[in-house]
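Here the complex is missing one protein chain, while the rest keep their positions.
So, chain A:
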Amino acid sequence: MAGFLQQVVQGLGAGAIYASLALALVLIYQFTGIVNFAQGELAMFSTYVAWQCMAAGLPFWVALPLTLVVSFAGGMLIERVIIRPVEGAPELTIVIVTVGLFIFVNAAAGWIWTFLIKDFPNPFPGGALELGGVSLSFSTLGVLGVVALVMGLLYLLFQHTKIGLGMRAVAANPASARLVGIRVGWTLALGWGLAATVGAVSGVLVAPLLFLEPNMMAGVLIYAFAAATLGGFDSPLGAVVGGLVVGVAETLAGAYVGFIGSDLKVGVPLVIILGVLLLRPQGLFGRAAVERA
């Protein structure tokens, strides 16, 4: 039993990371209907920014807020410069633009920082909390705590601020939002900025567990897609729940389903994506695309 719980805890830790990137995906999808395939690469790039700050001698807790600010500005800039011109274009065009962004950011990171792996410090202390035979590492607890914090802050922003109300209005009905005086273009840019910031958090959480290198987020992105699909692409809460479920499912499948092991684990998110799309396309928390006219 303790062994099983241990696997669950480990799964939650991994899941929290998927959740954070899924959250970034959902933030953009909600506002724009765009699935940003470059989200993982932007997170990776942000992580390099943090690494660069630390390489320049800044302590982690200074480098982090700096990175978040840079990421926010970068996200907004990308929306204004790259996404804005294709706003309203057919879906395929936008998909190709974000895939292009993926390749570009990946190559840029390789060009600036090389493809050699780099060590990234773990901001959380080593060691673990022992609880009834289950060991909760501070690292896992830290990751869970950070994701809970991000979720809480987003909730406050959306539900209890005027900017948040404006953002929800734009997500619900952009034409109508314009008519009540909301500057929709800037709101979309704000959404991209927020998503890039949340993505940066997930990159900084992933880097200490893997190594920092330009392809670091590729795997995570697939899990994040599974998480967002499972939770519903238009539901931030769904993204988090979806992330945790995917993390646990993947870990348990790897540990207990003989033929999966650690090699086939990456098949788990694909199975989840397929299953959800077949059975409940809007995801667990998503709204089905039917509304009263």
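The definition used in the following text is that contacts are C-beta pairs under 8 Å (C-beta built on N, C-alpha and C of every residue); 3 or more make two chains touch, one makes a residue touch a chain; residues count from 1.
Assume contacts and distances are computed from a predicted model.
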item: Per UniProt record, name of the chain withheld from view ["Phenylpropionate dioxygenase, large terminal subunit", "Outer membrane lipid asymmetry maintenance protein MlaD", "Branched-chain amino acid transport system ATP-binding protein" or "glutamate synthase (NADPH)"]; value: "Branched-chain amino acid transport system ATP-binding protein"
item: Omitted-chain contact residue, chosen from A:5, A:58 or A:184; value: A:184
item: Selected residue (touches chain absent from view) among A:123, A:166 or A:283; value: A:166
item: Residues of chain A (touch criterion as defined above) contacting the omitted chain; value: 162, 165-166, 168-169, 172-173, 175-184, 287, 291-293
